[in-house]
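Shown below is the structure under consideration.
Shown here: the complex without one of its protein chains, the others still in place.
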Amino acid sequence: MASKVTMRIQRFDPAVDEKPHDQDFEIELPAGITILKALNKVRAEKDPTLALRYSCGSAICGSCAMKVNGHARLACKTQVSDCTVDGVLRIAPMGNLKILRDLVVDMDPFFDSLGKAKPYLEAGNGSVPEFERKQRPEEFLQIDPSTTCILCAACYSDCNVLEVDDNFFGPATLAKAHRFIFDSRDVDTQARLRAVSKKTGVWDCTHCGECSTRCPTETKPLERIEEIRTKAMADGFHDNVGARHALGFRETVGKRGILDENYLPARSMGFFNLPGLLSLVPIGLRMMMRGKNPPLIPHKIDKLEEVKKTFARFEELRK
Amino acid sequence: MKYALFTGCVAKGAGRENLVATYLACEKLGIELVEMTDAACCGAGVINEDNPMVADILNARTFALAEAQGLDIMNICTTCQGVHRKAQRKFEGKPKHLARVNDELERDTGRRYKGAVKIKHFYEVLLNDYGLEKLKGKVVNPLSGLKLGAFYGCYATRPPEVNDLKNPDDPDELENLIEALGATPVRYDDRLKCCGFPIAMMNKPNSMQLGGNAILSAKQAGADAMVTPCPLCHLNLDAYQPDMESRVGRKLDMPILHIPQLVAMALGVSKEAVRLKTHIVRPTGLLAS
Partner (left out) sequence: MELVGQMDVAVITKVYPSRSHSGAAQGGVAAALGNVDGDSVEAHIYDTVKGADYLGDQDAIEILCNDAPRTIYEMEHLGCPFSRTEDHKINQRAFGGHSFLRACFSADRTGHALLHTLVEQTYKQGGKLKVYSEWHMNRLIVEDGVCRGVVAMDIKTGRLEVFRAKAVLFASGGYGQAFKITSNAAANTGDGIVAAYRAGIPLQDMEFVQFHPTGLYQHGILLTEGARGEGGYLINADGDRFMSTYAPSKMELGPRDIVSRSEQTEINEGRGAGPNKEYVLLDLRHLGKEKIMERLPQVYNLAKDFIGVDCIEDPVPIQPTAHYSMGGIPADNDCQVYLDDKGQQVTGFFVAGECSCISVHGANRLGTNSLLEALVFGRRAGKKMLDVTPGLKLADVNEERELEAAKKEIATLYAGDGSEDLSVIREELKEIMTYKVGVYRCADDMLQARSEIKGLRERFAKVQVKDPGTNFNLNLIDALELSNMLEYSELIVSGGLAREESRGAHFRTDFPTRDDQNWMHHTMAFRTEDGGHELRYKPVTVTRFQPEERKY
C-alpha cells in the first residue's frame, strides 16, 4: 500500500547557500521501499539536483551512509516505514565530516584516519606465497567481525569523541587496528598494541556506544575496542591513565568488593605523576566543601571473602 | 512491591544523596527495598575489559544473590543497569558460557545463577511496574513551572538490544516521567549524548567539552535543570561543571538532579531531605531552598 510521506531533506550547496536548510518533499511511496530508493524517486520526480552518494544498493559498498532521523544509517538497507515519524522522514548528511553538497560529505578525513592503524598485514620475513599460511578456524573467527567493516563511516559520523576531537583514532580505525592485532598471521602485534595504547587511541574512547549502535555490519567497533583494551592489559601495556585506571579498579574492587573513589583517581593518574595528581585537587576540594567527598574509611561489602576468592584467581581466569 | 536494591558504588561514595532520595521516594510509594549489602561492584565495564571472566562471575554472583531471595534487582545507576543487562544478555545467548561462569562461581562461593532475575532501573520500575497513572495520583507537590531536560546517559539507550526503551533512538520515557511529576520536559539535541565521564581522567579536555556541550544544549533549549538516571553523568556534569564552563567559555549554572530526588520532591519530600545542597551547582529558582 502506498502512502504519502514528507521527506524532510537537509540541503546545502556551498556555491549558493550560507548554511544548510531543510526542504520538504511530499511524495507517494510504495510499501517496502528503502530510503535510497525513495531518495532516487525524489530525484526522478521532484528535484534532479539533490546530491547524494550510492552505488551497490545492497549494503556492501558503504557509499550511502547518512543521518536518518538524527542517526547514521545506510540508506539502501533501511526501510522508509521503519523511520517515518508522524508522516515525516528526516534525512541529513553524516556528522563529523564537512558537507560538500546536500547529503555528500568530505570523506577524506575518514579514509586518511585509517592510515593511523597501519591497515595492512605485516607478514614478516620469509613470506613466500608457495602455499597458504596455516590459520585455525577459531583464529579466523576472531578477526571475522572486524573484517566485515565496509568503511561506510556511520560510526565516524556519530562518534561522540570525534565530535570534540578529530585527533582521536575513531571507531573504524580502531576496528581496523583490531583486524590486524588479532590476525594470527601478523607479526607486528606488540607494536600495534603500543600504538593504540597511546593518547588518542583506545583509552580515549568514551564508551558512548554510538559506533556499535550505528554500525550496519558485524564490525561493532566498541566491542572491538574493548577486546583491544583487554589484550593490551593482558600483554602488559600499563603505562597510561586508562590502563592504570583499570588496574586501580581491579585492586579496589578486589580488596573491598566496591570501588574506593578516593584511591582510584590518584592511582589512575599515577602516584608519581605530580601534575596529574595536582589536577585532581580542585575537584577534590570542591566535593569536600559540599560534604560530597567519598568516606575516608571506604565501604566494604558483606561476604567479601567470596569475591576475594575470585580475584585471587584473576590471572588464571583470563584463561 | 519489593526489590533487591543494587546501590552501585557511587551511591555509597560521592553520590550518597541519590541513595537517600531513593529510599525516601520508595517509602512514599510503598515500594519495599532490600539493599544488597553483599553484592559487589558491577565492574562498570572496566573490569569487563580487564578480565571478562571475572566480571561475568561478579555479576552472576549478584544475580544469584537476588535470585536466592526471589527478588528482581532495582538499580539506581544506568551504568550498573547497562552492565548488568549486558551480562544477562550474554548469559541468555550463550548457555555454555553461563555454565562455565556458574562452575567458577560455585567454586568460589557455592552459588549458581539459574537465569530468572530481571534487572530494572528505578525509573523503569516507576514506568512499567508501578505505572505513571498511579504515580500521578501520589504527587502532592507537582513540580509545575519547572523546565527539565532529561539526560539519559549512554547505557540507558545503547546498545539498543540491551535496554527496554520503546524507541531507543528517540525515547520519551524520561520525558513522560517528568511530565507525570508535574514539570515540563525540555527536549534538546544532546539529550542522548555522552557526558564525558568515562574519559574524565584519560582525556580531560575532551571530557569537559562533551559535558559542556551537553549542558549548553540543554540550556539553549530553555532547561532550568537537567535530570539524569546515571550518577556518573551526574558526577561529571555537576562536580566538573566549573571546568566545563572554562572549556566551553560560557557560564552554565545548570543544576543537575538525580531522578529519585525529583520523584521524592514531587511526592512531598523536602529539598533539604533529598540533599540538593550537596550538589556542586546549587539549584536556583524554583529549586532553590
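Some notes on this structure:
Each chain gets a letter, A and B, in the order it is written, and its residues are counted from 1.
Here is the rule we go by: a contact is a pair of C-beta atoms (placed from the backbone, for glycine too) under 8 Å apart; a residue touches a chain by one contact, two chains touch by 3 or more.
Computed from a prediction, not measured in an experiment: that's the story for all the values here.
All shown chains touched by the missing chain in the whole complex, by label: A.
For subunit A, the residues touching the absent chain in the complete assembly are 13-15, 32, 34, 43-45, 48-52, 54-63, 77-79, 100-102, 104, 107, 111, 114-115, 118-121, 123, 127-137, 139-140, 143-144, 147-151, 180, 183, 185-186, 218.
As a convention for this text, only the chains that are shown with their structure count from here on.
Here the CA centre of subunit A is 23 Å from the CA centre of subunit B. The part of subunit A that touches subunit B in the complex is made up of residues 69-71, 85, 160-161, 163-165, 168, 199, 203-210, 212-213, 226, 229-230, 233, 240-242, 245-247, 249-250, 253, 257-259, 261, 265, 268-269, 279, 282-283, 286-287, 290-295, 298-299, 301-303, 306-307, 309-311, 313-314, 317-319. Within the complex formed with subunit A, the subunit B residues making contact are 9-10, 12-16, 37-41, 43-54, 57-58, 61, 104-105, 108-109, 111, 154-155, 158-160, 169-170, 193-194, 196-199, 201-207, 209-210, 213, 239-240, 242-243, 277-280.
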